[in-house]
Each structure stands twice: as structure tokens, then as C-alpha cells.
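All remarks here apply to the structure that follows.
Note that one protein chain of the assembly has been removed; the remaining protein chains are unaltered in position.
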Amino acid sequence: MDTSLGDLRAELHKINHSILDLLCRRAQLVTEVLAVKEKEDIPLYVPEREREMLDDLARQNPGPFSDDTVRHLFREIFRASVSLMEQKKIETLRVSRDSHGADRVISVGRHEIGRGPVIIAGPCAVESAEQMEEVGRGLSRLGVRFLRGGAFKPRSSPYSFQGLGEPALRLLRDTGERHGMATVTEVMDTRAVGLVSEHCDILQIGARNMYNYDLLREVGRTRKPVLLKRGISATIDEFLWAAEYVVSGGNEDVILCERGIRTFETQTRNTLDISAVPILRKASFLPVIVDVSHAAGRKDILAPLGRAALAAGANGLMVEVHPFPAVARSDSQQQLDLHEFARFLGELALERTGTPFAPEAFAPRAAPVRQLEG
Amino acid sequence: MDTSLGDLRAELHKINHSILDLLCRRAQLVTEVLAVKEKEDIPLYVPEREREMLDDLARQNPGPFSDDTVRHLFREIFRASVSLMEQKKIETLRVSRDSHGADRVISVGRHEIGRGPVIIAGPCAVESAEQMEEVGRGLSRLGVRFLRGGAFKPRSSPYSFQGLGEPALRLLRDTGERHGMATVTEVMDTRAVGLVSEHCDILQIGARNMYNYDLLREVGRTRKPVLLKRGISATIDEFLWAAEYVVSGGNEDVILCERGIRTFETQTRNTLDISAVPILRKASFLPVIVDVSHAAGRKDILAPLGRAALAAGANGLMVEVHPFPAVARSDSQQQLDLHEFARFLGELALERTGTPFAPEAFAPRAAPVRQLEG
Amino acid sequence: MDTSLGDLRAELHKINHSILDLLCRRAQLVTEVLAVKEKEDIPLYVPEREREMLDDLARQNPGPFSDDTVRHLFREIFRASVSLMEQKKIETLRVSRDSHGADRVISVGRHEIGRGPVIIAGPCAVESAEQMEEVGRGLSRLGVRFLRGGAFKPRSSPYSFQGLGEPALRLLRDTGERHGMATVTEVMDTRAVGLVSEHCDILQIGARNMYNYDLLREVGRTRKPVLLKRGISATIDEFLWAAEYVVSGGNEDVILCERGIRTFETQTRNTLDISAVPILRKASFLPVIVDVSHAAGRKDILAPLGRAALAAGANGLMVEVHPFPAVARSDSQQQLDLHEFARFLGELALERTGTPFAPEAFAPRAAPVRQLEG
Partner (left out) sequence: MDTSLGDLRAELHKINHSILDLLCRRAQLVTEVLAVKEKEDIPLYVPEREREMLDDLARQNPGPFSDDTVRHLFREIFRASVSLMEQKKIETLRVSRDSHGADRVISVGRHEIGRGPVIIAGPCAVESAEQMEEVGRGLSRLGVRFLRGGAFKPRSSPYSFQGLGEPALRLLRDTGERHGMATVTEVMDTRAVGLVSEHCDILQIGARNMYNYDLLREVGRTRKPVLLKRGISATIDEFLWAAEYVVSGGNEDVILCERGIRTFETQTRNTLDISAVPILRKASFLPVIVDVSHAAGRKDILAPLGRAALAAGANGLMVEVHPFPAVARSDSQQQLDLHEFARFLGELALERTGTPFAPEAFAPRAAPVRQLEG
């Protein structure tokens, strides 16, 4: 390397530091401007003024940069100042891990979500007292502590079965109480949040309502844990913002549920975005669960998907279980019966010698299944 | 071809006709079964019974088909009977073209949607009286008869500008009245449908609420035209079913709005699904418009997209126009200013010597634009 | 606004200009460094050195910016210098409109692509002399000047019909010569480029080979026009880069063909990305055509899609036409027969009183169709 290059580099080094110096003085100045503005209640950010400043700088541009590059660089510099403010805002973004550090552990009666993996299981829809008793007893004997069941069902067709409504809420609650299980059910309408809250332990926001911001705000006003499903084609960022709607209302008990996204692949109903699990766990302090049934839309790959979800760091799984899937009034293809579910649990544990499910989470598998046949 | 092959074919022909004969007798029989069931209020479709019948047939299967093929063929035969019923249902599906024939023409005050192409324009959000007067006057002089503006804005962040709410409804209505324009605004919450209906001529359901079935039902109960946007990743079928929710409530005045779908492409905010336009026009009697602003998310291709939408058969276009886009509180990148909008209209007409817009739809372009500068 | 704010702003203004001044001096210096490096054949961009400089600046950072922000701002500044170089490169990017201004008009024998809209039509695959004569005569009477037909067919299954190969090339060429049509056929293998070039006027690169860079380079070495199809899920940027592969080999005769992208929607085989048409026309000087048959995968919406494509600025359309689609050996669902194609042309022209197709492009429609029946 000859001297000339060395000289040029030394000069470059000096200029870099002069620029740094000016940038920092500029940032200081902006902080002062903002303080004045805040005191005098003047809008902090005025796009026209930014435009004027950029126009002015472009006019003064001697080259060799194009005017567009000058605008771009200064827009970045302006943004850095704005982000000085935003940074504080993001640090206080309520769903972010940074503002909490530790994982959120959500208490639901005697049970918890956010520590060892949990299983939430139950039928797509509450259909009858017999169905609920059958499935509640079976699941509880298998060690499941969270019972799901739809009372209000979002269906593509207005003529399909829309759920039994309020009577279903009562059936679900009674079944949960009889078997010592916490209950999860979906709420779809801001006007129904009060009613559902009365009967149910965890309020579910379905994938189709993830962008229903008024509903998110409404469940944010309750003191019930909220199981928030990712929208059918929501980005991870949008998903976190949806959670922020709930949390910003004062309710920090949000469970994030990855349930697959819509893609071109047709072998599965949705494409389980397994990467979302570690990304969400890293970005947020909230627990993350995976709904394997809705992701797959088929029964034969639920166990590997469940194992993958737990291996990726999920705090739990959601699975559709129906005593007689063939006669279910919705989603009959993807619901497990109790035998299949017991096998599913076995296949989950098989791979995990640490046996996170075994002793307390799940009763021995052989016995209860036999009783189901009795 | 030798005789043997001819003989075999003759026999095949005979068997085909015997099968046809039996299939038709079977269908007749099913119709009778259904009639009895309906009279006695017995569930029409009982999955267990179907399963039993399939099991029985598989047991009797002498080959050479596999049992699965036998099940498959009979499931198709069973379904054909079910679809005999469904066919009648679909013929009476209220959004379908078959049940109406002619196009739906929706009257909104003195204006109409569903005949010649219309333009719906206005700012993303209602921000101030000055902004609305500026844009209302400008658009009206350019011949636009439908004014849009958001009072309640669905935003990804709970901390972003969420719209001015009720005051915005009043500003929108007053501006519309002053300039003889019909007004369009979004409603997001079932509880706000009454309020929004009082002030506004057309109720918009946004893309994020297309699956909000309670909201769809609620606007279906009003007598206001509904502008229904396709969900961000909704299929065309789901879109039609969403419209069916509104129409099944008794409100046939639904305008279908294609606004782009979410794909991997990043040059545009969404991918305008131009094929949806002829498919929706064919499938349904409802008018179809295209929101070019949300599809593109950029300003430089709005005119070719607008021309394409009309060439594909759209009944109109929706465009975001703001007097000063650079200072807009949302979507500042994709809103046209009034000069740009005037040029956009010119570029639409340029290609269409039949001048569908020219005489009454749009005032001469040069004059009003000059006045805007005054 | 009080004096204090005015003072602060004046100072901000001064600092902005000092920063601008330094940035421009810095850019000048970088240009000198690069000149030295180029002369002495030293690598222009050395990531380690950039990292060292960023580390050094972060160490010197006095605040209030975070170290990350300092790194970010300087990375942008460094990049601006790099992009000074790249800008020159992009200006000379050979597919870009900026490096040419005017549209590329490609001469193919007596015909041209790149001015008024053209139609490229013909069967999916060349199957027999009779088929080709039938379709060639029919199309030519309808005024079509570009005949397509596959000799090598990319098929998902290795056991499906893979095209007739070399004999098909000869059939295609002969048919084209008899009816005064230029011919288009796909080449899939670098080793076949020579052979296909001998027989055919335009080399087609199929969607599945858009990323086959060796093949792109190979056709870039020929002097035959190349019809390049967009990959099944290629971004517009990747598509332009693929064209750059061909053009950088010295062959500027590239026709860009939008043919729909893969999305979740199932009503169409692919989702026609209509926005790609104006974006490609703006970004590049190359002609853009739209393959409506592969986009739609169905016949009933081809005319509205064709109209939309032309309205969006496409230089032409590609359509699959087969004399007897029902017995076609591939793509039988989406190929038009000659009557349907004549109607398609009529429906294109109907909406375009400027009659771009009518006088020379298309012969009167009624007569030849009748003859086809004779």
C-alpha cells in the first residue's frame, strides 16, 4: 500500500470524526428543540418543515452526490433524531421483552401458562352436554388442564353452524368446573366480551379477528387472560402490534398463538411458521403456543409438529379433540378422537426423556384410554 | 381394431347406461328421503350414517378396485345427491348472478353505482375542516361524485393516529352536502354502526374486517349501501361468502372492492388481483370496484392500474386524494394531490375514446386545477 | 413561536450545512481512494475495513445517539459513497430504461415487437403436422403473426408427455414459413440452444428456468430474440436481473413476459400481477407482454385479462390456441379453440375504438371462422 493511499485514509478518518462530532451536536440541539416544543405544546413532527429542510439542503448540494442521495442521507439523520425519541417509546413498548426481561407467567385459577409446556385441548365447537362430558373427562384423565370449545364460531358461510352461543358457554364452564380444567373460548364481537368473560377463564381472539382493533381494545379492558391467534396472513410484526393493543389497555395476560399462515402449499391447511416461535419468544416476554390442528388441517402429522413446536421453544400446544370427530359439526377432518390424542401425547413424550409432560402434567396413558372404551 | 375390442366396448357402453340408470333412480330415492326428513325435522345429513354405508360397501367390495376407491366413488355419488340440494341453495345464494341475472344498480341519493364507471376519491383520513373543504371542492369540480374519508382508522399500532371519530363523521357529511357528493366512511365496530349510518351514505367494511362476521351481519341490518373490501389474503370465494353475510341480512346494496392481496412481491404494497374483477362480475350480480391506491401503495402506476381495472370490467375506482399528501397523518406515500389526481383522470380518459368519464362525469380538467393554485 | 425556538433552528440550519459540506468532501475523498485502488488493483470494498471504521466511530461516540445508531448512520454514509459507484453501474445497467430512453423495438423477420400490441398464439405443444397446419392456417387468417408451440415441454412428472423434440422444431418452422409467421418455442437446456436457434425465430425461456443463469447466458450469446417468462414466484427485481443476464451477454432483444405469480388464490392457476406491466415498462426499455393463458388457467376470463393487460401498457399478449383443446396432450383446460380465439380477438377490439388490431393486425373475423368449419 503506497503512501498516497495511507494519506487519503488518514484524511478520511479525520473527516469521519468531524461528521460524528457534528451529528452528536445536532442531536443535542434537536433534544432541546423538542423540549421547547413539548413545553409549548407545538407539534413535534411537522412533515412540511422536514421537506423544506431537505429542499434547502438539496439546493446547496455541491456534488458529487446526487440531490436524491443528499435527501436520503439527511432523512436518515433526521430519523435518527426522531428514533432517539421512539427508542424510549419502544423500550416502554409493553409487549417487548426488553421492558420486562423475565417471561410472563399467566395464572389461570390453579394452573399456569408460561412455564413448562401446557396442552390446551377440546372440540372445535361445543355441541352437547354429552359431547363435553365425554371429552372433558377423557382429557382430564390424560392430564390436560385447559379445555377449549367454541360457543361462537366464525364460519365462512352465514348458513353454516355458527355455534350454540350462550348455552355453550355454560356447558363449557360446567364441564371445566367438574373436571378441574380452565376453559378457553372465542369471543368475536365487542358486545359479547362481557358475557363471555363471565363464563370463561381465557378469552380467545381468533385468527380472523386479529386485526379487529376495537375487539382487542375491549378484551384489553377485562382482567381475563387473552389467547391471541396470529391472523391468517399477518406478519409477525403485525401480530406483536395486535398484542400491544390488548396490553396497552392494561391487560398483560396475553398468550400468543401461532396457527399457520396462508401460502400456496396445499398439503397443509396453513403453513406452520415455526420460525415465528423463537422470534416471538425473543421479541416479547409473552408466552407463545402453537395450534397444531389449524396449522396442519390433517391428523397424521400432529405429533411431529407438536414436537417441533416445543423444540423451538413454544410454551404449549393447542389441539382439537372431539369424542367422535366423524360427526363433528365443524372441522371434522382435523380433530383427534381421545385414543388418537392419547397416542399423540405419547409421541410427544417419547422424544423427550426429560419427560416434561409425564408425572404431573399427564396421567399414565394406558389406563384412561382403556376406560374410555369401557 | 379387431372385433374383440369392439365387443368389449359395446358391453362397456351397456354397463355405463345401467349405472346411469341406477344412479338416477338412487337420486330420486334420496330426494324422497330428504322430503320425509324435512317433514319430520330429522337432520338431513348424518355423517355416521354415511360412514356406515361406506363401510358396508367396502366390506362387500369384490375387487378389482381397492376399498379406498370404492369409498371414494360412493362418496362422490353421495355428494352428487347432497349437491342436488346445495345446487338449489346456490341458485338462491343471494349474491350470485344466477339468482338475479341483471347487474345490481345501487342508488345513493342522486348518484348510482353499478352502471358506467364511477370514481370514489378523498383522503385516507378526515383531518380538518380546511382539508375536507379543499379536497371536497377540488374533487367535485373534477366531476367526482363520491367522497371518501376515514373517521375511524384501523392502524397497526395502538399509538398511531386512530382517526378523529364522530367529529370527522360530521365534517365528512357537511363537506359532501356542500358539494353534492355522496360520502363513504369505514365502520369497524358493531357498536358504531348506528352512529356511522346516521352521518354517512355508504358504510365501508375495511380489508381487516372482512372476516368480522358480526359486523357484516350488523351492516346487513341497515338500509345503507355497504362497500366491502376484500380481506388482505381472502380468497375470492371467502370474499363472496362475506358479501353473503351482508346480503343474507336483507341488504342487497353491497359493492365489492378488490384492493390487492398479500404476496411476496415488494414493489407494490399489495398485488392487485385483476382476475378477481371478471371472476366476481361473472359470479355475482353485485358491482365491483378497484381500490388502486391500496393495491399499489405508490403513485406512479395508478393510471395504468385504473385503466386495467376498467378494461377488466370494474364498475369504478377508489383513489386516495389529499390536498397536501406530504403532511397527511397516514398513507402519505400513496395519496395523490389534486393536480396529480386531475392528471390521473386525464390518463384514464386518454385511452378511452368512448369517453365514459368525459361529459358529465368530469368537468374540464385545466380550469379547476389552476384555481387550486390561486 | 418564541425566539428561543427560532435561535435553535438557526443553529440547526448551520449544523446541517456543515454536515453537508463534510459529507461532500468525504465523497470526493472516497472517489480518490477508489481511483488509487483501481489503478493498483486493490479490492474496492473490504468489509473488515468498514467494520473497523464503524467500531472506531462507535468507540468515540459521545452520545446522545446509541452506538448502534452511530453505526447505522455511518453505514448509510459509507453506502452513499458505494452507491456513487453503483449509480454509474446502474445507469449502465443494460436493461434499464435510463440507459436507453426509447423503447426497444425488436425485429423478427418482417414483424416487430415493441410498437403496437402483438398477439403470439399457438398450441401448448406441437403434436402433429395436421394440428400445426390447422392452427397455423387459422391463426394466420385471423391476422396473428407470431406462432408459438412447444417442442421441449417442462412437465412436473418425468412420465408425462415431454414434447416431440427436434421433429416438432421442424414442424413449427415449416408451419411458420407456410403462413408467414414468426415462430416461438421454449429451450430448456444449454446444450439445445444451438439446435433450437437454427429452427426458431424467438427463443422462449420458461418460468421454471428464469433462474437458470447458465441458460440465460447461453441465449445471451445468440442473436435470436429471447422471450423471457417471469419465474413462478420471482420478484420483479429478480425478473429484471434475469433479463440482465441475457442482455449482458450482448443480446438486447429480450421480451419480458408476465405470466402470473403463485399465491394462495385457487380460482386462477396463477395470480396475474398486472402492476408488473407498468413497473417493468417504467424500469426497462424492453417490451413487455402478458401470457393470459398461463395466468388464468381457465378460458372464461381471457378477454377481460387481455384488455386489462393492454390498458396497463403491455406490448402484446400470448394465448394458447389449439385446434381441438379437448384432445390436447397438455394444458387442455386453458387452450382456446379457433372459434373461441376469434371471439377473444373480437372482445379485445370491442373496447378499443382506436382498433389497434383491426386493419392489418387481424383479418375480418367472420369469414375465416366459417372456413374452419368447412
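Remarks
A, B and C are the chain letters, set down in written order, and residue numbers restart from 1 in every chain.
By definition in this document, contacts are C-beta pairs under 8 Å (C-beta built on N, C-alpha and C of every residue); 3 or more make two chains touch, one makes a residue touch a chain.
Keep in mind that what you see is a predicted model, and the values were worked out from it rather than measured.
Contact with the chain not shown here comes from a single listed residue; of B:Arg104, B:Arg262 or B:Arg307, that residue is B:Arg262.
Taking the complete complex into account, C:Arg191 is the one of C:His13, C:Arg115 or C:Arg191 that touches the chain left out. For subunit C, the residues touching the absent chain in the complete assembly are 46-48, 51, 89, 154-159, 188-192, 208-209, 211-215, 217, 231-233, 237-238, 241, 244-245, 248, 262, 324, 326-328, 332.
On the side of subunit B, touch with the chain left out of the figure occurs at residues 1-2, 4-5, 8-9, 11-13, 15-33, 36-37, 40, 42, 53, 56-57, 60-66, 69-70, 72-74, 76-77, 80, 83-84, 87, 233, 262-264. Residues of subunit A in contact with the chain left out of this view: 233, 235-237, 261, 263-268, 271-279, 282, 295-296, 300-301, 304-305, 307-313, 351, 353-354.
The working rule: only the chains that are shown with their structure count from here on.
Looking at contacts between chains, the pair that accounts for the most C-beta pairs is A-C. Of all chains, the one whose CA centroid is most distant from that of subunit C is A.
In this assembly, the C-alpha centroid of subunit B lies 30 Å from the C-alpha centroid of subunit C. A separation of 39 Å divides the Cα centre of subunit A from that of subunit C.
Annotation for subunit C: residues 233, 263-264 touch two or more other chains.
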